[in-house]
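One protein chain omitted, others in place.
Which chain is which? They are A and B, in the order written, and residues in each are numbered from 1.
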Amino acid sequence: MIDQLGNGLLLGVIISVAAVALSLLYGVTRIVNFAHGEIIALGAILTLFFSGSVDSRVLFLDRFSPLGINFALSASFAVILCGIFGGLLELLLFRPLRRSNVGNIAVLVVTIGLSIFVRHLYLLFATGKVQNFPLELQRRETYLFFDMTPRNLKVLIAAIIVMSTVGLILSYTKLGKAMRAVRDSEELANVSGVNSDYIIFITWVFSSMLAGLAGIFQAIINDVRWNMGFLILLLIFAGTVLGGIGTSFGAMVGGFIIGVLVQISVGLPFMEGHVEAKNAVALAIMILILLFRPQGIFGKKERIS
Amino acid sequence: MSNKLIDVKNLSKSFGGLQAVNIDQIEFKKNQLTSIIGPNGAGKTTFFDLISGFQSSDSGEVFFKDQNITNIQPYKIARLGMVRTFQLTKVFDRMTVLENVLFSGSSVSNDSFVKSVLKLPTQKSYEKDLEERAYNVLEDLNIKQMANSYARELSGGQKKLLELARSIINNPEVLLLDEPLAGVNPKLAEDILSLILKLSNLGITVIMVEHNIEAVMKISERVAVLAEGSLIADGTPSEIRNNNQVIEAYLGGSNE
Partner (left out) sequence: MKLSYKLITTLILTIFSIYLVFALNPEGAERILLNLLTFAGIYGLSAIGLNVHFGWTGLLNFGHASFMGVGAYVTILLLPHAAGREGEFSTEGLPFIVALIIGVIAAALFGLLLGLPAIRLRGDYLAIVTIAAAEIFRLLVRDLESITGGVYGIISFSDSLQKYRPGFIDNLLNNFEFSPSQAWVGILAWLFIFLVLLLLKRLNNSPWGRALRAVREDEDAVRAMGKNAVWLKLQSFMLGAGIAGLSGVLLAFNYGSLQTTTFVPLLTFYVWAIMILGGVGSLTGPVFGSIIFWVIISETDRFAVLLFENANGQQIAGVRFVLVGLLIMSLMIFKPSGLLGKKEELLLNVK
């Protein structure tokens, strides 16, 4: 069980970052974005496209080879593009929907349709093959009480830094306070001079950048797949529910706990031979929480039922 | 069997730090027509919610017909004979006026899945009776002509009448009316008031929350005043009219 701890920490921070992104978006827009996984995957796929080796055998859209650009540059560019993607989604899709007053069930179904659409575009674009970033293989080292490769350790630290930064931004900057104001009450925020449309737009951009970053982290640690976002989406939901819907801090903590638990559960005796079922652990936790303590650990008693 | 139809003890409910309701004791006698008044935010609707089961109390007990109904589910309380209306009128928009009333008037066992599949003759005759009862109620409330219109097409006042029709078709013992006159034009308000009086004369125990003090004073036998969650006065309309505390609560104190 303990040798999964390193993997657990890694999965934990990835889900943590992704959950914070989702929670931010939900808090401000009240949309449960089922296409969130696809934004996560976008970060990884774009990074692969930019940085992949030029003579890679796998071609994008059967035609284009990766661009072979420096990895750090590629990743940064990818994150920015993810932000742009999120912004465009808001401007072209979700804002018009909001204006047209369709019920939020319709919006939910739209995000599901969007996720199917985009995810399979990835399948066509990046193929179904599992691919990796052009990074050299490393060996696991032992740090304190867990094992991981040096690069993964850097990812771990980077993720922690990112989340702390997000936390600081939310708590202390004007932007952060405006976001929290819109989250708590859009009308009130508007009345106090906050342009809620602008804040919503910024939130989409910000959340998408975070999601893309989470995807890049995930791809560094594991690999790039067309459905990598969809695969962890349920875990992200579970983490958000556990931590408490509507609070980013909760999402962060909940996401982390879920990631660690899921990975550690691989080591449990009854899981032998059923490694893939580790996700079921997270799902079971989520269902239990929704039954018995729907507001999660830190959540406010928002109307869950 | 005591004369107390509804007996409330030590009822309290707070939200966050705010005490919404804090009542040591209040009781309602059979066939009384009581109005509950108080400034905004006094906890009147929360009080209704607590005794009708739509919110759970932090502490306290509620007895209805000597049965402890504290925190039991609202539909069970309604089945025992306590029916309530809501501040924001709740009619079934996409169903016709007639269907709205048919639904309420239909017994739980009549609604059963099996019966609806089998459609036995006994059921058909029940439905016929039901329809007759429904039309009668609609006629009593003067909205019979709207029977086949969709509820969403009704005016605000008509919706209130529909909600009333739904509430009385089963002859409840207790009727909790949450602001029955809100947003209603004066003529219609008169009609609703005389209807409430008529219901009371027929033996229904009526408790209503209202802001329209004139109306309240006109027909109530008893007036209870809530302010900031507590019961500050309880008596006949004239007693309340002259009660200093009440006057202060409305004029002086915090009016959110």
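By our rule, contacts are C-beta pairs under 8 Å (C-beta built on N, C-alpha and C of every residue); 3 or more make two chains touch, one makes a residue touch a chain.
Predicted model only: the values in this text are computed from it and were never measured.
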Note = Of the candidates B:Asn110, B:Asn142 or B:Asn243, the residue in contact with the absent chain is B:Asn110
Query = Of the residues listed, B:Lys13, B:Lys44, B:Arg166 or B:Arg222, which one is in contact with the missing chain?
reply = B:Arg166
Request  = Could you tell which one of B:Ile69, B:Val91 or B:Val209 touches the chain left off the display?
outcome  = B:Val91
Request  = Write the list of chain B residues that the hidden chain touches.
outcome  = 52-54, 73-76, 78-79, 83-86, 90-95, 99-100, 102-104, 106, 108, 110-113, 115-117, 119, 123, 127, 163, 166-167, 170
Ask   = Mind pulling the chain A residues that touch the left-out chain?
value = 32, 62, 93, 97, 101-106, 108-110, 112-121, 123-124, 127-128, 234, 237-238, 241, 273-274, 276-277, 279-280, 283-284, 286-287, 290-291, 294, 303-305
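Following the convention adopted for this analysis, only the chains that are shown with their structure count from here on.
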Note = The distance between the C-alpha centres of chain A and chain B, rounded to whole Å, is 48
